[in-house]
Structure formats: C-alpha cells, structure tokens
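Single-structure report; data block below.
Yeah, one chain of the complex is gone here, protein chain that is, but the others are all in their spots.
The block that comes next holds chain A.
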Amino acid sequence: MSASLKNAVKRKTHKERAQPTARRKFGLLEKKKDYLLRAKDFHKKEDAIRVLRGKAEARNPDEFYFAMEKARTKDGVHVVSTSEPNRYSQEELRLMKTQDVGYLTLKAQAEAKKVERLRSSLHMIGMAKPRHTVFVDGEEEAAAFDPAAYFDTHPDLVGRAFNRPRTEQLANPPPVAEGDTLAGVAARSERRRATAYKELLQRQARGEKLSALAARMAYAKEVAGKGRKRKLTPAEAGGQKGVFKWKAERKR
C-alpha cells in the first residue's frame, strides 16, 4: 500500500482516558503533564523551605537592622505593615457592595422559585404531626372518646392523619391502586421521590442562607451610608448586638 493511500484511509482516533466513574469525586484524571506541573511546584516550595530553614539556622543573633525597631508581632506572628493606600475609593467600595447584595438577592430569589416549584408536587405527606382538637359536649363524653369510632376507621389507621379511610371504604373494594404497582417500578419511583425530597431540603437551606446573607449585607450597607444614627445598647435592642437607630429626617 502506497504511503498516500495509507494517509487517505481514516486512522483510529485515540482518545484520552477519562476519570473512571467510581473515582469521579477526585475530579479530572491527572495526566503526565499535569503531574509534572504539580511536582515542579511542590519541589519549588520544598526548596524554598529548605533555604529558609538554612538561613534560620545560620542566623546571627546579634544581627540588627533599624527596621526591627518598628516591627511588631501579633499573637506571636510577625506582621508586615504595608503603607499601600486603599485601592478603591469609598464610592467604589459602596458600589461593589451594592452589586454583591444584588447578586445574592437574585440567587436567593432563584432558589426560592425552585423550592416553590418542587414543593408544589412534594407535599410532605405524613411527615408532620399536626395538633388535632375535637370538641365534645361535657366531661363524660371526653372520657369516653374513642378516636377509631370518631373517625370511623380501623384502630391501626388512627395515626395515619393524612388519610384515614372509612370503615365502609375499607370493607368495599380496597383502596385500589390505579396504574402499575410492579415492585420494581414502585421502588424506582420511591428512589426518585427520595432524591426529589433531598433536593428540596438542600435548596431550602441554601435559599435561607443566601437571603439571610443578603439581608445582613444590605444592613451593613445602610449602616455605612448616610443619615444620623446611633448604636443601640444590647439592652435597648432586645439582646441583639449591632443594631442602629436612625434619626427621623424629612426626605424631599
């Protein structure tokens, strides 16, 4: 076969090996070039530590620089004082904070929307124990109260608040499950439901955190903004710290 013909024939494309599914949690599969980068970086740091250790060992205790007079430590750690001025102006900082608050609010709202959508078909059936009060005439009746008789159901079903079928319903054609009730199908839908509930809980928690953070940041922004205010003492603010009260001012 001539070389030109060989080139014309499609050759097998070799794909890079991917991370196996079982090891997905470790991220992308590391290749040789990735390893080299990591190894070089590690050895660079190792060398730097070795050099510093050597310098510390060979240190002259009598060594003195005038800069040492100004040097300070905080909790035993040397603090390098920088004379660099604030990079952003007060205005710019306020604008950046506004944008942060806006972004967090947006994300919190998106999360709330998703929670609402999930909740519309996940009704937490039988997950809570609401308080049920039954009003009867007089003490004797209260003493003789029989929940199963009152609800007209089987005694075993009294605790099943979300649906207590009546005796008549239990006697007549049993609560026929419409549709398919194959065990495999039931187990699969059970699993999908559990996943959906898990997602709901996670989204709820995340949404609450986001909106709480957004509120806190918005408050901090207000405190940093204009208007005469004073800080309330914890006693005045009902035990809470960092509560401010603004002076009423006529707005035009």
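To be clear about the criterion, contacts are C-beta pairs under 8 Å (C-beta built on N, C-alpha and C of every residue); 3 or more make two chains touch, one makes a residue touch a chain; residues count from 1.
The criterion applied here is as follows: contacts and distances are computed from a predicted model.
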{"item": "Identity of the absent chain, which is to be given by its UniProt protein name, from \"rRNA 2'-O-methyltransferase fibrillarin\", \"Mannan polymerase II complex ANP1 subunit\", \"Eukaryotic translation initiation factor 3 subunit F\" or \"Cytochrome c oxidase subunit 5b-like\"", "value": "\"rRNA 2'-O-methyltransferase fibrillarin\""}
{"item": "Contact with the hidden chain (one of A:Leu5, A:Met127, A:Ala143 or A:Ala248)", "value": "A:Met127"}
{"item": "Hidden partner interface residues of chain A, rising order", "value": "119-125, 127-135, 150-151, 153, 160-166, 169, 175-181, 185-186, 188-189, 192-193, 196-197"}
